[in-house]
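With one protein chain held back, the other chains of the complex are shown just where they sit.
Chain lettering (A and B) follows the sequence in which the chains are written, and residue indices restart at 1 in each chain.
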Amino acid sequence: MKCKPEDIQSIRDKYASVSAIRSGEGVAENKIDLLVCAGTGCVSNHSLKVKASLTAEIQKHNLQDRIRIVTTGCNGFCANGPIVVVKPDDIFYQLLAPEDIPHLVEEHFLNGRPVEKLMYRPGEDEPPIPKMASIPFFGKQQLIALANRGIVDPESIEEYIALGGYQALAKALTEMSREQVIEEIKASGLRGRGGAGFPTGKKWEFCKNAKVVEEGGSDSDKYIICNADEGDPGAFMDRSIVESDPHALLEGMLIGAYAIGASHGFIYIRAEYPLALERLTQALEQAREYGLLGEQILGTEFSFDITVSKGAGAFVCGEETSLIGSLEGKLPEPRVRPPYPAQSGYMGKPTNINNVETWANVPHIINRGAEWFSSIGTDTSKGTKVFSLVGKVNNTGLVEVPMGITMREIVFDIGGGIPGGKKFKAVQTGGPSGGCIPESLLDTPVDYESLIQAGSIMGSGGMIVMDQDNCMVEVARYFISFTQEESCGKCSPCREGTWHMLNILEDITTGRGREGDIELLEKMGQHIKETALCGLGNTAPNPVLTTIRYFRDEYEAHIRDKRCPAKVCKALITYSIDPVNCTGCTACAKNCPVACISGERKQTHVIDQDRCIKCGMCYSVCNFDAVRIE
Amino acid sequence: MAVEVTEKLQSIVERYKSGKSSLVGVMQDVSQEYGYLPEEVLQEVSKLIEVPISIFYSLATFYSSFRLEPIGKKHVCVCVGTACHVRGAAKIVETLERDLQLKAGETSKDGDFTLETVNCVGACALGPLVTVNGDYHGKMDQKKITRLVKSIRQETNENQ
Partner (left out) sequence: MARISIDGKNLEFEQPLTILEAAKKLQIKIPTLCYNEHLVPYGGCRICLVEATTQTAPGRSRLVPACTAPAEDGMVVTTDSQRVQDSRRFIIELLLSRCPESQVIRDMAAEMGVDPDGQNLDVVGQYLLKRAPRREATNCILCGLCVRVCQQIPERYALSLKERGIHRKVTPPFEKVAESCIGCGSCAYVCPTKTITIEEA
């Protein structure tokens, strides 16, 4: 079916009830939708079994005319999955198991009594919060890129249209010129969400205005690319967007392609995201079926299609010139810029690359206008940003918040603070290119410039929370070892320089650090930043430099006192058993992988220090808090 | 040593020639079909699509997800992304190395197990995370790892 704009409207009207129930407004006849989260996290926690159980129970009680089961996801609250949301009432159920379902169906849908035991509780002794929008984790977010998450069935283009999808495309193609679209994006203040924060409208404009220099090259020889490589470890924003709302990405790319004048696009997606890839492939097929991709879209002269390419395990492919090289079948080594991809990119043609989240914002800007978008956020950083809030935090998951919100609000109000009563130590932002924000800077507003001033960067959105039990020197070592492994090897400063920085950090964490090593790391880091070829190399030293800036005392303890204050670095700690607490239960001895713990039942046990490999097994199995780490 | 140009291999080549997949895509298709990238198959594909074998070799050794050796029956991957790392992924790797008698990156001599680390599968809220042949096992700790190893050992023994 080749859609015309009127067809979009009629599909929307046809499925109006979907929109009504999911938004909770204007609902008819006691109908209920059960939204079962089927993102990667929940699926791996058996949410599909929960769904099967729901289906069976609904059928058993003959409720299928009133209650519809829909798979959605990802909701971004993965640690609390499997999740089911009941619309239109917005009741939120979490941590579900198939065994919970018969009771749930009976109590909630037959007896009208939502089940408190299965709801979200902020703390063990606190009352449950039934409604999703009242749960701080969700309530404090402002969704734009993630507007449809958990609400739309990502495998249904009809539902996407029912919730307003493809209206922006229709508006752009039939009511706006290419220049007007670009002006709107420019006016919105949207900046690249992949990390660099370059103004998106300007970037599109460069590409639109680029002259194709080759003989025989036509204006249609332009490309757009979606960077869905999401290499920063700890970040899953793009995975979430693609899994929960793939059409949002497609619509954004279509509008961008129209504005720039591209006839073909690529989505470069990480191989480690099989479910996202599946949903994306399905969405592309559906869009083609409806004539929203292909020739003469929506009855206009605009033709465009997309090819999906899978990554193969190389972080450097997230760098735009490497990504292009990878698509071209070359070694994904970064290229020197200039020339920039907007002038000469894929196959030497003008190419515009944007991150998934950037594309996903575009339909909303076209629908609701640049003025609306730029009213959110700060002077320099407009709109919202999606962050993956992970690590030592209670409410782990994906959050979309207006720019300018403070780090403290994110970690404590939305994230619910640090588990186990531990003390906050730092938040790492920007992945291996970024830095850590210590407690003293928790009131830093989250926007591009403020984070740079604090010594970090926005990055793609990974926010790793660390507590008193994390060693910041070890964290620095971890990040450098990551960039070392991912370095492509083309330029000497990154290839050799990060190897040397890693060796120095390994010396420090194993008690072989020397006086002057901090200065050495700082100087070497500065040199590498100045001389490396691409963004991987010139930001690789950042985690080291920021941990030195804010946690110098930890470095000094490792170097001067051969001590790890957080009790993490194996070479600098010992495990021993406290005779006061030890009950002689033998759990430690039984679980010790090298059998180095001796002791009789009901007698104090002893660890043989010469043979102890510091694996920590005894510490994790002891129920009497008798294992000491010093 | 010539390799049989199967129908599957032909279709992989066709996809490349029609522009539907890149070189990396070809190698991913071959990996899916053969479980890894056998040298003879790469040589044959190189001839069929007229791309020098040295390009394939560079690409195959550059990317982490390609292997030139067969993979074990149980492919155990530990996520060592930052979120998993701060929750103790390093200890998970150590435990697995001990329990499987392998270093990360190695395959056991009997071909039963391959142990690898991977830089983030995007399921950060469930960290520390381990996948076995694509199945996700979240919120792992040392005790759960020992149990997991026991069960996958049992499975491989049963399947023999």
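By our rule, a residue touches a chain if its C-beta (ideal position, glycine included) is under 8 Å from a C-beta of that chain, and two chains touch if they have at least 3 such contacts.
Fair warning: this is a prediction, and the values are worked out from it, not measured in the lab.
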item	value
Of A:99, A:285 or A:519, the one touching the omitted chain in the full complex	A:519
Among A:71, A:484 or A:542, residue touching the chain not depicted	A:484
Candidate in contact with the missing chain, chosen from A:360, A:504, A:544 or A:607	A:504
Which of A:65, A:126 or A:530 contacts the chain that the document leaves out	A:530
Contact footprint on subunit A, counting only the chain that is left out	314, 316, 331, 335-336, 338-339, 484-493, 495-497, 499-500, 503-504, 516, 519-520, 523-524, 527, 530-533
Residues belonging to subunit B that touch the chain removed from view	39, 52-58, 61-62
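Just so it is clear, only the chains that are shown with their structure count from here on.
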item	value
Subunit B residues within the subunit A interface of the complex	20-25, 27-28, 51, 55, 58-59, 62-66, 80-87, 91, 94-95, 98-99, 118-127, 134-138, 141-143
Subunit B contact footprint on subunit A (complex, rising order)	40-41, 43-45, 77-79, 230-236, 239, 270-274, 307, 309-310, 312-315, 326-329, 331-332, 388, 390-392, 396-397, 428, 431, 462, 464-466, 470, 475, 478-479, 482, 485-486, 488, 591, 593, 615-617, 620-621
